[in-house]
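Got a structure here, written out as structure tokens. Questions coming.
Only a single protein chain was left out; the remaining protein chains are all shown in position.
What follows is subunit A.
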Amino acid sequence: MVIRIAAVGDVHLDQDVVGRFRPALEELPECADVLLLAGDLTRHGTEAEARCVAEEFGGLAVPVVTVLGNHDHQCDQVPQVVKVLEDAGITVLEGNGVVLDCAGGRLGIAGVKGFGGGFAGRCASDFGEPEMKAFVRTTTDSADRLGDALRSLDCDMLVALTHYAPVPDTLAGEPLEIYPFLGSYQLGQAIDSAPRRWPCTGTRTPAPSAARPPAGCGYATSRTR
């Protein structure tokens, strides 16, 4: 059973980029069953930029599923951005999931944007100032919703879609000092809580999965800076 997943993140679309990705996207039906977008679709999260995303990624012959990223929140127009994307046929996940019938089986995708906090042994704690508690609790809440969504899907294969990193492996090349702003072990823990419907993990970077024990499902993520 093979399900073919195309994934990309951080496309940061605006008028100056529209059309750049389209030739490659037109090839998708020949090589993928679904396209996952791992957030940061826009530069500033405006409705106008979302229309650029709709133009570039709408009307493809494969389903397109996305989460938003931190850039997509910059102008506080998330509801408008989501509406533009959904009107273009793009499924936007945030604490929920979708099951797609692919030739190779039923593919479940659960998604959240996620948030920061850092990784085991080097992470922020729910302690101290209200701002610090709010920071950590934002991630805890996001991870809880991701775990709930993953466990709710009835499917043959399961993928977690996040913008922020669930494991440090996907942050290779970034300065260690900023890892706590780029992801959280809590997202990874939520992914590992999912029923085992994938034999190994998948990430945005080439073959890093050996550095990590098998988890309950695959994941696609994109957060760098």
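The criterion applied here is as follows: a contact is a pair of C-beta atoms (placed from the backbone, for glycine too) under 8 Å apart; a residue touches a chain by one contact, two chains touch by 3 or more; residues count from 1.
We take it that contacts and distances are computed from a predicted model.
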- request: Pick from "ABC-2 type transport system ATP-binding protein", "ABC transporter permease", "Tetratricopeptide repeat protein" or "BON domain-containing protein" the UniProt protein name of the chain that isn't shown here.
  value: "BON domain-containing protein"
- line: Considering the complete complex, of A:11, A:81 or A:191, the missing chain is touched by A:11
Field: Of A:24, A:120 or A:172, the one touching the omitted chain in the full complex
entry: A:24
- line: Residue positions on subunit A contacting the omitted chain are 10-13, 16-17, 20-21, 23-24, 27, 31, 43-44, 71, 74, 198-203, 206-207, 209, 218, 224-225
